[in-house]
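The next block holds one structure in the form of structure tokens; read it before the comments.
Removed from the display is one protein chain of the complex; every other protein chain stays in position.
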Amino acid sequence: MKRLLSSNCLWITIVLLILLIFPWIQRSQYSQHVMVMTMMAAVLASSWNILGGYAGYTSLGHAAFFGLGGYLVALAHNHFGWHPFISTWFLAFIVTGVALILGWISLRTQGSAFVVVTIAMVFIFRIVALNLASITNGARGLTQARPGWAGVPWSPEFIKIPFHYIMLLLLCLTIFVSWRIRQSKFGLGLIAIREDEGKAEAVGINTMLYKVLAFGISAYFMGVAGGIYSYFFTYIDPQFIFDIFTGVTMVLIAILGGRGTLWGPVLGAFIMEPLGNWIIGTFGGTQIHLTIFGAILLIVMLFMPQGILPTLSEVIRQRGKVKLAKVPS
Amino acid sequence: MTVPSTHLLIQTIILGILVGGVYALMASGLTLIFGVMRVINVAHGAFLIFAAYCTYWLFQLVRLDPIISIVLTAPLLFVLGWVIQRYILSRIESPERSSVIITFALAVTLEGLMGTLWKTTIRSVKPEYASEVLKFATYRFPVTRLAGFAAALLVLLILYIILERTNLGRAIRATIQDRNAAQLVGVNVQMVSAITFGIGIATAAAGGSLLSMIYSFNASSQTDWITRVLSVIVLGGMGSLPGAFIAAIILGVMEQLTAVVLTLYWSPIVFYLFLFLTLIFRPQGLMGTVVREKA
Partner (left out) sequence: MPEKNMLEVNHISKAFGGIKAVDDCSLCVERGSITGLIGPNGSGKTTLFNMVTGFYPPDSGTISLNTQPIQNLLPSQICHRGIGRTFQITRLFWKMTVLENMIVPVRHTGWRTLFSRGVKRHEEERAMELLDLVGLTQYRDEEAGKLSFGQQKLIEFAAILMSDPELILLDEPAGGVNPVMIEKIMELVDDLNQQGKTFLVVEHNMRLVMELCQQIVVLDHGQKIAEGKPAAIQNDPIVLEAYLGSTNHAGT
């Protein structure tokens, strides 16, 4: 076990180093862009995983918090001049507050009902954003100034690099929190809720509190990511951001990599996001990426619902067992 | 906010009822599927749109009237539904937990396929009577709405007859009430599930054919429609057909009233709010059975 742990540490250090120097080894704008999006997908899937993986409550509506973060940051930038790289960390607490309230209401439902409730939630956000045009600019969306610092816009060759590092920071933070939760009593409680919620309640776990907390914590990282996102693209609009497809992508990534594990969502993101970008790049304006995503999710849910990481570790364990059996007694 | 005149109010309410009838037809299959299999078929909206596209192409190619085309689309989608249940959905071990994601994946796949095949162009079917309006006293109603309502009632009647007067219907109702008990008295529940799913998708076909002439649509409309249909069955009580009918009328009327009192762009929120609030505060809806607390 200890050997595994230190080999884990080794891997993490190597990957972290690669990610740190990435913008200097890959000068291509496109690659840098995809890497930022990939890390963002990992953030979204990992924070989704806190409620969806550990506690087993599938939310398809987390795009609501992603979008809310995006809007808050864009508005603060446009009205008060707050730089998104700083404001997003604070404004995301507002997102968390909203999430705690919504979570307290909606977590009375369970299972399929909860999934449907989160779908309704996203669409309510969308309609409100579309119609409160005086604040949100409605269907036209919100634009921001070109990314830069202290009034000086960044050059096109440089522009992706600050986003790379802030997203890397967010990713590290998200993974760290997810890891700490997993190791803690809180995490154990969430897993107990997933295994048998009634029993968890019976042995003294205040399931509502735990669930709402998980909902709120995952919303925080979504909110921060959303704030960075709206700045990255300098544009957000309700139709695109308040959509279940974002939620489905998070779910697909987390499930593909291994729902409920620490690294599964990250692995899933590093597979699906570049793949998705390649598909959109190659097949362009068609809807084929929807078909492929849908088909992958379908196949994974039907044939490999544990995801890659648990299946892999199971395979390794089985092979280990076989090896042991062959050793003469 | 505009306060409507009494005349407008009555017209809006009647229009809401006409609209509600079609919603009831669309929702009937979904609630039936839930009742028998405990599966929330989130792909229902995608099937609606698929049928709408089929109707559209039938109309483009042979000028087949959308209402008549139900005779073709319903059997076609029955077979499609039966196949999907038999070979894909029956594999799900715990439907309560995973059916939403799986059927959602199905919906997304279908949306992608339709979008790839038929692009994002907005379509709608316009038979000769498309722009005609029928006048009753001072009230005016589009012929398509009236025809749609009548057709919806007819198909619902057929569905009712199947459920109440045939052996198959009895088997279905028994399975809805208690799957295990039905199995014990000799009902082949796997067969019933496959057939019910087929029937459910067939009614979606009928709904979709009507949709094509009353509304405009493209592949991405399926998410709008699934949320509408979901809110109907949730409000009505999942698994209850009479509940779905009543809920559909209520929601239809509320939608039209919202469009008149606020704006058209606020009206979809009726569905989302009802869906959200009903699931949280009265999950059994109007006529569903109370699910016992997990102890």
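Think of it as A and B in the order they're written, each chain with its own count starting at 1.
By definition in this document, contacts are C-beta pairs under 8 Å (C-beta built on N, C-alpha and C of every residue); 3 or more make two chains touch, one makes a residue touch a chain.
Predicted model, so just to flag it, every value in this text is computed and none were measured.
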Given A:29, A:183, A:239 or A:282, the residue that touches the chain left out of view is A:183
Among A:13, A:29, A:206 or A:282, contact with the omitted chain is made only by A:206
Interface residues of subunit A toward the undisplayed chain are 180-181, 183-189, 191-192, 195-196, 198-208
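Following the convention adopted for this analysis, only the chains that are shown with their structure count from here on.
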Separation of mean Cα positions, subunit B and subunit A [Å, integer]
33
Hey, which residues of subunit B end up touching subunit A in the complex?
40, 88, 91-92, 96-102, 104-116, 119-120, 219, 223, 227, 230-231, 234, 263, 265-266, 268-269, 272-273, 275-276, 279-280, 283, 294-295
Can you check the complex and tell me which residues of subunit A touch subunit B?
56, 58, 60, 105-106, 108-113, 115-117, 119-121, 123-124, 127-128, 130-131, 197-198, 243-245, 248, 251, 255, 286-295, 297-298, 301-302, 305
